[in-house]
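So the structure is just underneath, and the comments pick up after that.
Missing here is one protein chain; the remaining ones are kept as they sit in the complex.
For subunit A:
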C-alpha cells in the first residue's frame, strides 16, 4: 500500500504515548451519524440514522447497513467510503474462509480479521487509519453476537452499544433500558427509542435504517414500511 516514496508510517507516536492519528480518526467517528446495536436473547438489532445531505437525494439508493455474510451484518459511524472498503475486504475474507473449510466463518473470527485490517492501516507506509467504527451483528453456533471495531483495530463484544454524534446520551439510555432477557422485537423498539432520543426532526422509516438477525440466522435490513410499523407500535 502507498507509494514507494512513502514507505514510512504516517501514524507515529506522540511523546505522551498516543497515536494522534487514531485519536483524530475517533473524532471523525464521533462526528458521524449515530448508530447503535442491541443484542437480544434470540437475535441482534443494529440501527442508524440516515440523514441525507439534501431532499433531492434518492433515499432508496442509499443503504448504510450492509451484509458481510448471510448471517453477519454491519453498520458504521464515520466516513461512508472508508466503511465500504472495509466491508469489501471482510466479505472476501469470509468467502476465503469458506473456500478453505467449507464452513461459514464464525462471527468472532471475521471480526478479528476486520480488526486486523484496521490495525494494519495504523502501522503501514503511506496510509491513514480508517475513519469508521463498525458495529458487527451476527448469529452463529455461539448464538447472537454484537461487536464494535474501532479505527485502532481494537474490538469489543457488547450487549448494547452506540457510536457517533449522540453516543453518550444513547449509551446512558441503553444502560437504563437494557435487560438480558430481551426478545428481538423488544430490542427493535428500544433501538428506535434510543435513536429517537437524539433525533433532529421527524423520525420515519425513510430517515432511519434497521437491520435484524434472529435464530433463523438470516441478516436482513427492514423495509421502510416495516420500520414505520415498529414506529407506530412505539408511539
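Everything that follows uses one rule, which is that a contact is a pair of C-beta atoms (placed from the backbone, for glycine too) under 8 Å apart; a residue touches a chain by one contact, two chains touch by 3 or more; residues count from 1.
Just so we're on the same page, contacts and distances are computed from a predicted model.
Not every chain of the complex appears here, and the one that does not is recorded in UniProt as "Proteasome subunit beta", selected from "WDR54 protein", "Actin-related protein 6", "Proteasome subunit beta" or "MAK16 protein". Only one of the listed residues, A:58, A:103 or A:235, touches the absent chain: A:103. Taking the complete complex into account, residues 99-103, 106, 108-109 of subunit A touch the chain not shown.
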